[in-house]
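Handing you a structure now.
The complex appears here without one of its protein chains, the remainder shown in place.
Now for chain A:
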Amino acid sequence: MKTDRVNLISGAMFATFGVLALLLSADLPAGSAARMGPGYFPRVLGFLLIAFGLLVAFAARRSEGGEELRIAWRPLASLTLAIVLFSVLLPRAGLLLTLLAMCAVSRAARPEYSWRETLVLSAAVTVLCAAVFHYGLGVQMPMWPVSGQE
């Protein structure tokens, strides 16, 4: 009998989160049921999560086959990088440069990459977002590189 990898990984993931919850709430006083401390509910949930994680993993041993786990690394990496870039750059480089960089990086998610299209698209998105959010809705963001700090 084959083991269903997807369910095995899911179960392990849930159990790990459960253990994490228990570890992180270990210092919190639990109190009693009548006078619950801040640690009571997290601990109950932590144990429950471990139990259900094991149940999912255990069920995986019984089910056959299962889907193949295929991860699209390219979009995953480029989008995550683009967002991280946004959070790092925005306070320092300002909205315009940040958006240009973000669009350029996120475009790498698709294989059909063309420099011209990316440039035009990045510029369009940047102008549009600046117009709508900064000037239209008045969202407070630095527009240009912040100088003289740090």
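Here is the rule we go by: contacts are C-beta pairs under 8 Å (C-beta built on N, C-alpha and C of every residue); 3 or more make two chains touch, one makes a residue touch a chain; residues count from 1.
As a working rule, contacts and distances are computed from a predicted model.
Peer 1: Which of the following is the UniProt-recorded protein name of the chain this complex doesn't show: "Thiolase C-terminal domain-containing protein", "Tripartite tricarboxylate transporter permease", "ArsR family transcriptional regulator" or "Extracellular solute-binding protein family 5"?
Peer 2: UniProt protein name of the non-displayed chain: "Tripartite tricarboxylate transporter permease".
Peer 1: List the residues of chain A that touch the chain left out of this view.
Peer 2: These residues of chain A touch the chain that is not shown: 6-7, 9-10, 13-14, 17, 21, 24-25, 28-29, 32-38, 41-42, 45-46, 48-49, 52-53, 55-56, 59, 67, 69, 71-72, 75-76, 79-80, 82-84, 86-88, 90-91, 95, 99, 102-103, 106-107, 109-110, 112, 117, 121-122, 125, 128-129, 133, 137-141.
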